[in-house]
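A single protein chain has been omitted from the complex, and every remaining protein chain is retained in its original position.
Presenting chain A:
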Amino acid sequence: MKNLPDLLEAGLTTLQIAVLSMVIGIVIGLALALIRMHMRGPAKWFASTWVELARNTPALFQLFFFGFGLGAIGVHLTPYTIVLAALSFNCAGYLAENFRGGFQAIPDTQLRAARSLGMTGWQAYSRIIIPQVFRIVYHPLTNQMVWAVLMSSLGMLVGFRELSGETQALASRTYRIFEYFAVTAVIYYAIVKFILGASRLLAARLFKY
C-alpha cells in the first residue's frame, strides 16, 4: 500500500472539483431560479429546460454528453473540464429547484418592506432575501455537496484522475482491484463524513442567533 499518498492526493482533487462545481452550481442555480420565477419568454424557457434536463437524465449521460457529444462538434475539452462542466450543470439544475423552494418560503411582504425602506431591488435581494434563502436551503446544499463528491467518481469513465480514476489506474497496474477499491471506498466515506461534520460546525457558527 505504498500508493496510499497517491490516493489521498487524488482525494484532494475530488474534493477540489466538487467544491468548485458547487460554487459554480450555486451561482448558476441562483440565477436559474430567479429567471424561472421572474422572467418570461426565451429566458424562462432556457432556464426551465436546463433544470428539467439536469434533473431528469442520468449524471453519467450528462458527463458523456459533455465529453463525447461536444467532441463531435469540435469542442474538445480536457477530462478535468468535462467533469467540472457536467457536475456544475447537474448541480445548478438541482440547486435551482432548492433555491426556488427557498424563495417561495419567504413572504412577499419582506421584499416590499425592504423596498419601502428605500432599498433598491438589488439591495433588497442581496441583503434581505438571499441570506434568508441560504439559511433555508443550507441543509439541501450540504446534501448536494455530498452528491457532488459522489458524482465526481464518474470522472473515472472519461479518464479523469480523481480518486476513482486514480484507483482504477493503480488497480489495473497491479491487478489488485478489490483491495484498491476497498481503500477508495473508505476514503470516500471519510470525505463525506468530513463534509457533514464541517457543515454542522459551520451551521453552529453561522446560525447561532
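Here, a residue touches a chain if its C-beta (ideal position, glycine included) is under 8 Å from a C-beta of that chain, and two chains touch if they have at least 3 such contacts; residues count from 1.
Operating definition for what follows: contacts and distances are computed from a predicted model.
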{"item": "Which of \"Iron-sulfur cluster-binding protein\", \"Peptidoglycan-associated lipoprotein\", \"Protein-glutamate O-methyltransferase CheR\" or \"Glutamine transport system permease protein GlnP\" matches, in UniProt, the chain that is not displayed", "value": "\"Glutamine transport system permease protein GlnP\""}
{"item": "Option touching the unshown chain, where A:8, A:24, A:53 or A:106 are the choices", "value": "A:53"}
{"item": "Of A:136, A:157 or A:203, the residue in touch with the unshown chain", "value": "A:157"}
{"item": "Residue among A:76, A:139, A:173 or A:193 that touches the chain left out of view", "value": "A:193"}
{"item": "Positions on chain A contacted by the hidden chain, ascending", "value": "52-53, 55-61, 64-65, 68-73, 146, 150-151, 153-154, 156-157, 164, 167, 177-178, 181-182, 184-185, 188-189, 192-193"}
